[in-house]
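Apart from one protein chain that is not included, each protein chain of the complex appears where it belongs.
Naming follows writing order (A, B and C), and every chain is counted from residue 1.
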Amino acid sequence: MNPEILIALPLLAAFLLPAARRIDASVGIWWGPLVVLANLVIAAMAWWKVQLIGPQSIALGGFAAPLGIELRADHLGLSAAVLLNLAVLLLWPRETPDKARVSTILLVLTGAGCGLAMSADLFNLYVFFELVAVATYGLAAANGKGEALIASLRYLILGALGSALALLGIALVYAKTGTLNLTELGGMSEALSGPAGIGALVLMVVGFGVKAELFPLNNWVPEVYAHTESRVSALMAGIISKLGILVLLRLIAEVFGGSPGLEFLLWVGVLGVVTGELAAYGAKDMRRVLAYSSIGQMGLVAVALALGGETGFIAALILMLNHLLVKPALFLIADAWPGSLKALAGKGRARPLGAVLFVLLALSLIGVPPLPGFWGKYLLLDAIFTNVTEGAGLLVGLILAATVVEAAYFFRIAARLFGSGEAAEESKIPGLPAVAALFVIAFLALSVQTGRVGDYLKEVVHGLQPQELRMAQSDFPDPAASVNGKGERL
Amino acid sequence: MIPSLDLLLALAFGNLGLMLLAGRNPTAGLLSMILYALQGWVLVMLMPALAEGAASGLAFQVFGWSLSWELNGLGWFFAIITVGAAFFSAWFAAGAWGVQGTRSPWAFHVTLAANVAAMLLLLASRDLLTLFIGWELVTWAGYAMMIQSGGPATRAAYKYLIYGVAGGLAVLAAVVLIQVQAGGLGFAAVAAWMPGISTGMLWALMLLLGVGFGIKMAFLPFHRWQAEAYGESPGPAAAFLGAISSRMGLFGLLILLVHFIGLARLDELLLPLIGLDARILWMWLSALTIIIPTFIALKQNDARMLLAWHGIGQGGYMLLGVLVGSELGVAGGLLHVFNYATYQAVLFLVMGAVVYRTGTAHLDRLGGLITRMPLSYVAMLFAIIGLAGLPPMNGFVSKWMVYKALLDEGLPLLFVAAVIGTLGTILSVFKLIHNVFLGQLRVEHEQIREVPFSMWGPMIALSLIVFITGYMPGLALDLVMVAQTSLGFAALDYHLGGFVTDTGNLNMLAVVSVLLLGMGIGAGIFLLGGNKSKRVHQLDNYAGGHFLTTEVRYHYSHHFYAGLLRLIGPWYITLIKRLEGGIAALTDTLAAGSDGLYRTAYTPILMLAATVLGLALVL
Amino acid sequence: MNELLSIGNLLYGGAAGLIVIGLFAVVARRHLIRVLLGVAVIEAGVNLMLVAAGFRPGAAAPIFDPQAISGPMVDPIPQALVLTAIVIGVAVLALGLTLAIRIHRQYGTLDTVALTRIVNAPAGSPESRAMMQRGGGGHES
Partner (left out) sequence: MDFDWQHMLIELLVMPTLAFVVGLVMVLMARRLRARIERRVGPPFWQPLWDILKLYSKRTQVSHGHMHEISIIVLLGGMIAMEVFLPVPGFDTFAHHGDALTLIYLMMVPTLGMALGVSACANPNGSIGIARALTAMLAYDVPFIITVAGAAMLYGTTSLPEIIAIQQQQGLEGWGAVQMPLLALAALISMQAMLGKEPFEIYVAPAEIATGPMTEMSGKFLGSMFIMQCFQLYTVSVLYTTLFLGGGENWATFLIKIFVVVAIPMTLTNIFPRYKTEAVVAWLWKWPTAIALVGLFVVMMR
């Protein structure tokens, strides 16, 4: 089955939905999930095909790559597509005044997201990105509450401005090179090494960074996450933010590798880590803590991306994967404890399982071995010490200090949960929503199989831009490497 | 079944699983005791295999690194103490204490098993990555153990956690740095790589790893977390934590300073301006770690806090001894690990028993318990003599070795510092036993009984170990030598009773025998000579002409060393405390600032600023 | 002089001007409708920039007509892109305005600062309740 169906099917379904709804009102309820489920199956099959025969390029509409629109069905794109479909299906919002409308939004989101994951063309990336963005604005306002509307509008303004800047960046790239195809651009890195190219990169980082929750383009994050349904927050923090990163990953891996503009991304990432964790330390309600923590995590991913190289990309991917599984589960578990953190005292005793899992997931975010978050941080530090020539100490110091702050606020919460509170709830229910349980199970599977997943991620990174990375395999730390071989790096 | 490291780890993790499932069962304590005993047996059986390293079949492959474990002599020595401490703590909790005395016996048994398993994993590491994994597991297992009793313990554990995470991350940074620079993480490979590195790099690594490991050991100036965290834990948990947990920091420091860097290289590392070398620096830090916490202990009003502060101080002797570098000093330092574990466990267990019966460990609210809890008293007496380092208990032997090594190596000032620590210890342990067991019995305590066997059993058994290894230090030195040779030092020449050196001997067999004989003679003179004494009631006492009644609080316990504390009170420096508070306040301010940043009304302004700055930066 | 005032430079200058005007509105204005309009102006500027990037002096329109292919053509790709971008821009603007209308119905204000206060107030605090009440009154009238 062709991967382009992944895009076409949900979009088509989204347009058909309003019409189909006229025939029978109940269509609005089952139509969306069913289509996404079908899409998931298709995505899984396509993913498996890539596993068997390797990445392939698809020219849409019969035009060859430079002129026409290219889709790339590679490991990264299809893995992201599978995860996106899965996440949308699991985190389908419930608290909505109009189910059909949300179905439409989610179908658009799914189709556009799949397209974004597989695009190999800058303009295509932009278009799908915008579609995802529009769907996200709608999603943020989906519960119809006043605060959610405000948050969504503020998000929209920021997002639209960002998109304009990204488009400006794309215009710069095009003016400089005359093409927008990523593969072709990959061969023109010297044309993009000048100020125009670097400026374009900065503009695109800013533009796409809005969705990727990069500092300081992320002041929408706490307000949106605080006022939407927890499932929507989970969806946005879990997967949609990753789509923004995905765009940057493709850009950096295939076009802008080694560009000086990455330094901007690096410091944006570091500042995101520092301010995000600090703000989470200062936050007073659970939702905001999780939202700020998300900012911090995405900052880490940005740092890893900026460092590049195989280690950096794998670090980014494992951090993303970790966050993708952990944060939705945290949002869902924390649903039981809305409002102020002060009200948490003793609540964990009423829901022991939820509280214990909350702590476990938080541990992975902090980066405690042998949980996956640890490997992400380890590889990140590895990439810093390997790639950064000056100021590595400062960088590591800032990131680790932020991690201490992260541990501080998570365990302030944990201490409150298990501490003494006046009224422990009467029921001893486990307090673990079923969907959260699925995420937790996936997380545990990842923890147990980190080694295998790591091998696969390596393949994903190699699939990104075959020519360069496959030749430069030595970037990956090899325990058996000679002592002096790396001695002079730092 | 052939004992192997796999079996040991299987037992440890099996115990953890078993406790998770059956920790609520009244027999759980007994069950875990059996499993700890089995682990001890496996360790003893492993002893001959240690020379080549007892490897585990357990192996993982993650991101190109292979994780595997192997126990060597040093780890084995610490493992023996760990399993032993766990055994006695579990014994204490197995009976009445576990069933009635604690909020959740399940939590205790599970966390104890988790701690032991994590420590064994740490001690069996053979490369820095497994070391770090074990390290973090130990930190978090320790945290879990501390929070189980809730209340003020949670706050203390929180502080521990912040320190522990910070230390762990320092270690992590060093590990990654070494991996990137050296290209390998195996202990042997790193040790082989170390001599070639630059001085600046060495300082950086020593600082990172030293801070990381030092925090766990509550090494000065990172000592402020430990006392509260251990003191607030429930009795047997405090005993286990106090006995061995922070020694994991020592284990790390030994690997860093002795195995990786080497004492000779430490001598060459000169501090700028002052001209001191790194070894002397470490030794003086150890000496300060002995003195300052000991004198902080002196002014504590809670028995458990007093003990916990001493625990910090005693750690200094261990590192000090090893850093002397002579066979006697290294053996003394390592022996002190063992000795300290035995008596510190007794002391915390006794205080656990006292709390179990009276509900308080406050030194102003106890007294005279000797008549009600004589066995606990005896156990504590043995243990405080050990802690104070007086003959005939084992604490004396290891301290003697450290003192002697310092004098032999020509370091008399450090020797004096170490002795001052001991003198302070004597003062404060006497305050402890005086306020708890001696003096006037309170009315409300008149009806309490001695704790049941399940609780006094481990106390008495351990205090007998304190005495026997003091009488025959050779027994414990047999274990120490395994670690000492594994660290690369020559074995010490010793016999069952002590040492014969060119510059002075110690024969504890003779010393203790003479002491016992002297007491026999003393008993003869005192009991047989003169008239028979008559026992009087405690209120039948000199009161300057007043009548004593039960209402009169006639026990001198509050502000015990008033004169001394009036004098040295102003010397207690609060610099580090203030620093700690300052960092917390700074974090709060920055946090509020960051939070405010994200609440800005004009969202796009930051974006615009970032874009402009970004473009300006790169163009 | 002539070169400076060439049509290409005029286009670029105009695009930059539009962007600056839009940015000013976005950054300095409190009223949300103005901010949204600012975004629209920026988008227009960026689109102009894109079109300018594909401009060749004296070239023909890129219409695929066999008779017309004699001289150079204007690059067609940017124009295709701009078409798409305009559509997206309109959609986003429409969505934004819809949201603005609903917010105004509920709270009776579109002042950024006031709305920020609402969205950042802790749940159930007096401030958010007061705003709700006032907004409700406005809706009825």
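Everything below uses one rule, namely that contacts are C-beta pairs under 8 Å (C-beta built on N, C-alpha and C of every residue); 3 or more make two chains touch, one makes a residue touch a chain.
Everything quoted here is computed from the prediction, not taken from an experiment.
Chemist: For the unseen chain, which displayed partners does it touch in the full complex?
Modeler: B
Chemist: Touching the hidden chain in the complete assembly: which of B:438, B:461 or B:592 does that?
Modeler: Checking the options B:438, B:461 or B:592, the one contacting the hidden chain is B:438.
Chemist: Can you say which of B:562, B:586 or B:609 touches the chain missing from this structure?
Modeler: Residue touching the absent chain, from the options given: B:562.
Chemist: Using the touch definition up top, pick the residue from B:207, B:264, B:416 or B:490 that touches the left-out chain.
Modeler: The single option touching the absent chain is B:416.
Chemist: What subunit B residues would touch the chain not displayed?
Modeler: 367-368, 370-371, 377, 381, 385, 388-391, 396, 400, 403-404, 407, 410, 412-413, 415-416, 419-420, 423-424, 426-427, 430-431, 433-434, 438-441, 500, 502-507, 510-511, 514-523, 525-527, 529-536, 538, 540-542, 544, 554-556, 560-564, 566-568
Going forward, only the chains that are shown with their structure count from here on.
Chemist: Given which chains touch which, is the overall layout a line, a ring, a star, complete, or other?
Modeler: complete
Chemist: Which chain is the middle one, judged by CA centres?
Modeler: Ranked by how close its C-alpha centre lies to the overall one, first comes A.
Chemist: Averaged over CA atoms, how far is the centre of subunit B from the centre of subunit C? Could you give it in whole Å?
Modeler: 66
Chemist: Quick one: subunit A and subunit B, Cα centre-to-centre, how many Å?
Modeler: Roughly 44 Å separates the two chain centres.
Chemist: Identify all positions of subunit B at which a residue touches two or more other chains, and write them in rising order.
Modeler: 599-600, 604
Chemist: On subunit A, where are the residues touching two or more other chains?
Modeler: 154, 157, 161, 165
Chemist: Subunit A touches which residues of subunit C in the complex?
Modeler: Per the stated touch rule, the residues are 19, 26, 32, 35-36, 39, 42-43, 45-47, 49-50, 53-54, 75, 77-78, 81, 84-85, 88-89, 91-93, 95-96, 99-100, 102-103, 106-107, 115-116, 118-120, 122-124, 128, 132, 135.
Chemist: For subunit A, which residues count as touching subunit C in their complex?
Modeler: 123, 126-127, 130-131, 133-134, 137-138, 141, 146-147, 149-154, 156-157, 159-161, 163-165, 167-168, 170-171, 174-175, 178, 180, 223, 226-227, 284-285, 338-340
Chemist: Quick check: in the complex, which residue numbers of subunit B touch subunit C?
Modeler: 599-602, 604-605, 608
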